[in-house]
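Only a single protein chain was left out; the remaining protein chains are all shown in position.
Per-chain residue numbering starts at 1, and chain names A and B are given in the order in which the chains are listed.
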Amino acid sequence: MNLVNSTHRMSPFLLLLTLTVFPGNAWAVQSHGAPEGLYVHQLAHVFFTAALCYLIWGIRQSAFKSRGWRFLQIFCVFMALWNVVAFTGHSLASYVDNAHFIREGGYLTTRLEGPFTSVKLLFYFTKLDHLFSVPALLFLYLAMKGIYKSSCEVEEI
Amino acid sequence: MTSIPMLPAILVDMVGSFIIIILSFLSLRYAWLLIRKQPDNFLWGFLFYFCLTLVCFSVSRAVGHLLKQIFLIFNNKDQWQVLAPYSGGFNTLLMISLAAVSIYYHKGIEGFRAIQQKARSLKEANEQLEVSADKLLRLNVDLEGIVETRTMKLAASEKKFRNFFSNSKDMVYFCNASNRLVNMNSAGLDMLGYSMEEEPELSLHQVFCNEEDLDNYFETIVSVGFVEDLEAEFVRADGTVIYVLLSATALFDEDREFVGCEGIAKDLTRVRTMMEQLASSEKMASVGQMAAGVAHEINTPLGVILGYSQLMMDDFSPESEEGQSLQVIERQAKACRKIVADLLKFSRQSESARENIMVYEVLEDVLAVTEHTLSMDHIHVHRDLDENIPTIVGDTEKLRQVFVNFINNAHHAMEEQGSGDLFLSCHYEEAANQVVATIRDTGHGIPTEVVAKIFDPFFTTKSVGKGTGLGLSVSYGIIQEHGGTIDVESPAKRDDGEPKGTAFHVRFPVTLRESASVKK
Partner (left out) sequence: MAEILALDDVQDATVLIGKILTKKGHKVHCFTDEDKAIAFAKENTVDLAILDIKLEKMSGVEVLGFLKEVQPSMKAIMLTGYPTVETAREAISLGADEYCVKPIDRDELEEKVEKVLKSRGTKSAMSV
């Protein structure tokens, strides 16, 4: 896998990207209505989650012994969870509009108003998605470090 | 609680984003290190692209969130609204990319593993091959060493046997199925009178003298497989015949087919000659014994005849017929007596005197007695007597007898011619430590076919009554007693002109002086 290959793969997306840079000239081949962006995003989350699951399974299949690979699996778990949280958050955003927020001072003083339904609480929770993504990235870092260290000692694979 | 502050969420968002950026870059760094270490490794490649894409995604998302919060803090909601779709779009894109990269993992790793496996087994096979090659090389070197050693041993063995073959003083030969001689050693060629350079192509037919001998040899060798101590006659290059003792073995190939024979032959000629000489000397000895016996027996009746004839002579006058007849009888009886006396002398194992003798003195003595008669027949005597010779030990009387005999023979050989020359010489041969006396005449010589027999007892070329044929035999015996030899040369070489006549060379070994005369 090299850069050429991945660029090659990404080319349809790049194409899509260039098209969206110029929003003024909406030369859409097909009309993409407003919710399409959200749907695509959500689908991406799902796809990502599935890919992560596939990756975990793949890692377990390849049965690497070092600690690094364990960490990588944990990373995948956390990342998958984060995906779920983000997906939920995006879905719930439509249920919580500006009416539910009180702002007394600046932006930083914004408060979520009660009464607190489970939806509202869940929404608040999803805003804390970094609680999942940071550990995930931490484990990724540990994984990479671990893998690197073990490759220095002995030849993996 | 009526409301929850969003501030914690905002803070978490901002701080978290920041941490994410850092962590992702750190992870990417390790991935990059790995791929730098092993560019070929699919796993590191995967991890690198995964991290790279993740970095992009994390950065995009983190930057997006940070910007959102900053804009909202500074009340730039509209600007955020403009930016938001782009951020979201990028995030989507990158998530999909990341997912896509992840998907490659399983199959990729499988393929990579398979290749790795193949590579490993190839490496192992290569290693094994190398080990085998190494072994082979060593074996080869060893083999060379082994071959060399074996060759050396073989060469040494070959040399040993070849040397034995070449150096053997007996004939060693190989011949093929058609009885052609394929190999013969130098002793063999010598024996047959061929030189090494000739490399003659010989077959046994040419070598064997008698056809039956060869047939016998061949039959025996083929049927029995060998022939042992076969006496045969071989013919040399010059036609002379030699006696050999033959032992040979047949050679067979794997199919038990006769392919040739190998053998050795010993020259028996000398042995045979010796045996013949021995036989003849035994014969002579028995003749001698017989002679002694006969002589004894004859002496008595002889004496009676002689005595009675003498007695009767008293009764008749010498002039009368009876008287004459009786004288004849007496004379002949006396002649018989002489013959018998000579015979007894010949057969006698008699005592010899041992004195220190100067050969030239003996010759002088003998000449003193015979010279007169010689000159009467016009025979000139030539002396070449060296007085500076060492003494020899022997019996003077007997030696005188010998030389007288030689001179008498020489005299008779020159008689018919009416004149002749007699050469007597004696001198010392240092190399052989011998005193050599030579008596040479210019008479009619001795024919070749007779020369071998002259020393035989009773052999004479003289007419009946003129000689007993014992002279040379007795002389021979006497010289032998003295440890010497007699050589006959006929015709004799001489300094002036063609060889003529006969020469007898008598050789005496020079030994230590005798201190006094001792009777054996």
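We take it that a residue touches a chain if its C-beta (ideal position, glycine included) is under 8 Å from a C-beta of that chain, and two chains touch if they have at least 3 such contacts.
Worth saying up front: this structure is predicted, and the values here are computed from it rather than measured.
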item	value
Visible chains that the absent chain touches, using the contact criterion stated earlier	B
Candidate in contact with the missing chain, chosen from B:A295, B:I357 or B:A503	B:A295
Hidden partner chain, touching residue among B:Y86, B:F258, B:Y308 or B:F459	B:Y308
Of B:V222, B:L344 or B:V451, the one touching the omitted chain in the full complex	B:L344
Touch list for chain B against the chain that is not drawn	292, 295-296, 299-308, 310-311, 314, 333, 337, 344, 350-351
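Here, only the chains that are shown with their structure count from here on.
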item	value
Where chain A and chain B are represented by their mean Cα positions, the distance between them in whole Å	103
Chain A to chain B touching residues, read off their complex	1-2, 6, 9-10, 13, 16-17, 20, 23, 37, 40-41, 44-45, 47-48, 50-52, 54-55, 57-59, 61-62, 101-102, 106-114, 116, 124, 127-128, 130-131, 133-134, 137-138, 140-141, 143-145, 147-148, 151, 156-157
Footprint of chain A on chain B - complex, ascending	1-10, 12-13, 15-17, 19-20, 23-24, 26-27, 30-31, 33-34, 37-38, 41-47, 49, 51, 54, 58, 69, 72-75, 85-86, 88-89, 91-93, 95-106, 108-109, 112-113, 116
